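All protein chains but one are shown at their positions in the complex.
First chain written, first letter: the chains are A and B, and each begins at residue 1.
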Amino acid sequence: MEFLLDGFVQAIILLVHLDPETYSAIRATLWSSSAAMAVSLVLGLPAGFWLGYHNFYGKHALRTVVDTLLSLPTVLVGLIVYAFISRQGPLGEMGLLFTLPGIAVGQAILAWPVVVALTATAVESMDRQLSITLRSLGADRRQLLLSTLWEARFGILAAGVTAYGRVMTEVGISMMVGGNIKWATRTMTTAIALETNKGMFATGVALGLVLLAIAFAVNVSLSFLRRQVR
Amino acid sequence: MSSGKPPIFRIEALQQHYGGRRALFVPHLEIAPGAIVGLMGPNGSGKSTLLRLLGFIEKPSSGLIHFKGRTAAPFDPRIRSRVTLLPQDPYLMNRSVFDNVAYGIKLRGAGSDSVQRVHRALAAVGLAPAQFARRPWFALSGGEAQRVALAARLALEPEVLLMDEPTASVDAESAERIRRAALAARDQWGTTLIVASHDWSWLFEVCDAVWHLYAGTVFPAGTRTFFPGPWEQAGEGAWRRRLADGQWLIAPAGTDPSAPAYIESQKLILSRAPMVEGSRVVLKGTVLRQALIRRTGKVVVTVGIGELTLTAVLAPETLRNEGMAPGDGIFVTYAPEDVSWIDSS
Partner (left out) sequence: MTPLFRKPVIFAFCACLILFSSGIAGAQQTLMMATTTSTDDTGLLDYLMPLFTKDSGIDLKWTATGTGKALKLGENCDVDVLLVHAPPAEKKFVEDGFGINRRQVMYNDFVLIGPAGDPAAIKGKTVKEALAAIRAKQSVFTSRGDKSGTHQQELALWKAAGGPMPEKEPWYVQTGQGMLATINVAAERNGYTMTDRGTFIKYEADHKGNPPLKILVEGDQVLLNQYSVITVNPARCPKVKADLAETFSKWMAGERGQQLIAGFKLLDKQLFTPNANE
C-alpha cells in the first residue's frame, strides 16, 4: 500500500524537478496524441457529419459498425499498424516503425471511430430546422457542413475530449509500434508499463499521476476554449 | 395580375413522397412575380412540403419546378439567397442576433454595406439594432426570435420569401410587425410572398390569391369545404356520411369510400330559415366567424356543423339581409351533385 503515497510524493518531485526522462515522455505523449487527434478530426468530422446528417439505406448497419469500432482493442490496432509499417510491410518504405508519427497513425485509427460516432450523434441531435435554416439562407454544401459542425461544436468538443483521453492513455499501440524507446518513443503509458514490469510500483504510480495531471491540463484548456466559442 | 411577365414559379407534375406515402401532388401551377399567395389547409395537408419544395430545400420525388423560366434544383447557385424560406419554428444559430441576421449576407460574400443591411433588416421587423444586435440568441422572446429569423431573410433582399405559419405562435404586436415587414419587402423589392397560414388576416386581407390544400392536393383560386370519409352506401348512386351530431352528408357515389370530397364555398347557401327544395341537402349549424375578403369585397363565413367547419363565401348584402352573427343558428343548403371527389390516384 505505501507505494501509493510514495508515488504521490514522487510525482510531485518529478514535475517540480523537471525530470528530463519524465518530460521526454510527456512530450512524446502530447506529440503523438495531438498529431493523432489532428488527423482523426480532419478525417473524422466530415465522416461524422455525413453519417449523422444524411439518411440512406444501410445507415443503421454502418452506425453499428462504427459503434463496434469504438471497442477496437489497442493491441489489435498496434499489430495491424505494425504489419503495415514494418520494413517487410507494404508501407515499410516510410520508416514509421519506432517513431512518434508511427504511434500517431495507430492512435488516429483508434480515435477516428470515436470522433465519427460522437460527431454523428451531435449532428443527429441538432434541430432539423437548422439544415432548413442554413439552406434557406443560401448555404452551399460546404458551408452547410462547416456551419452545422460549428453549431454542434459543444458535442464535437466532447467528442474530441473523449477521443483525446482514449489515445493519451492507451498502451498497446505505443508499445507495439513505438517500441518504448527511451528519449524517443517512450510515452507516459509505456513508461508506466515499464516501471510496473520492473516492480517499481511507486514510480509507476508517480507517472500515472503525472499523466492524470496532463489530462487535467488538457481538459482545463479545452473548457477554456469552450467558453471562448460560446 | 401582371400577365405580361413570365411566372416566377412554374410547377409541373410535382410529387413528393415520404416513405411511400404521397404528401403532395401538384399537376400544374404558376405564380406571377410580386404576387402574394396564401396557402390554406389543415395541418398535414402539404403546405409545409410545398414551401420546402418551392424553397428548393428538398428534392421532389418527381416533377419539375421552373424558377424564372428555368428548371432549378437544391443548391443551385442561381437560387441560393434569392429564394428563402422562413420555417414554422425558426432556428436561431448559437450566436448573436447580429451574426444570425448577417449569416446569409456573409455566405454570399459580404459587401461593404453588410452592417447597414443587418441594421435595416432588424429595424424593418421592429427590433432596434442598438438594443438587439449584440444579444445572444437565447435572450429573446418567441416573438422576437421569429422576427430575428425574418430579418435574416429580409437582409438578403430576396426575390421570393416563403413563410410557414409566420404568425402562428407570436403575440399580436409581433404578428403585425412581421406582416408589415413582409409587405414592405414586396413593395420595395417586388418580392413574391408565399405564406402558409391559418391566420385570416393574412389570407383574406393581404393575399392576392388563396390556395386551398387538402390531403396533398392543391386547389388554386377559391375556398372550399372538405368532407373527409369514410362514406357509406345511401341508395342508388349516392353515398352518405354521418356527422357527430347525427346529421347526414350526402354526396354522389364515388370510387373510394375512404376518400375525401369537397364543395366550393360559393355553392353553399346560408339561410336563417330552412329551405325545402327537392333533392337538396339541408344541415343545421352555428355561425362561427366572419371576415371580409378585401380584394373581392365578399365575406367569408364559417359554420360549425357537428365536427365539420364549412367555409362559405357570401355577398355582404346577403349577410346583412339575413342578419347572421357569430353564435346564430343557421341552415346550410347544397346540391349533392356539387360535391366533387378528390382524385386520390
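Definition applied: contacts are C-beta pairs under 8 Å (C-beta built on N, C-alpha and C of every residue); 3 or more make two chains touch, one makes a residue touch a chain.
A quick note: this is a predicted structure, and the numbers were derived from the prediction, not measured.
S.K.: Quick one: say which of A:Leu5, A:Ala38, A:Val65 or A:Leu212 touches the chain that got left out.
M.R.: Looking across A:Leu5, A:Ala38, A:Val65 or A:Leu212, the contact with the absent chain belongs to A:Ala38.
S.K.: Which is it among A:Ala11, A:Ala25, A:Leu97 or A:Ile192 that touches the chain not included here?
M.R.: Residue touching the absent chain, from the options given: A:Leu97.
S.K.: With the missing chain put back, which residues of subunit A would touch it? List them for me.
M.R.: Subunit A touches the missing chain through residues 27, 30-31, 34-35, 38, 86-88, 92, 97-101, 143, 146-147, 149-150, 179-184, 194, 196-200, 221, 224-225, 228-229.
By definition in this document, only the chains that are shown with their structure count from here on.
S.K.: So in the complex, which bits of subunit A are touching subunit B?
M.R.: Residues in contact with subunit B: 127, 129-141, 143, 147, 151, 153, 230.
S.K.: Which of the residues in subunit B come into contact with subunit A in the complex?
M.R.: By the definition above, subunit B touches subunit A via 52, 55-57, 74-75, 77, 80-81, 84-87, 89-91, 93-94, 103-104, 107-108, 149, 152-153, 156, 162.
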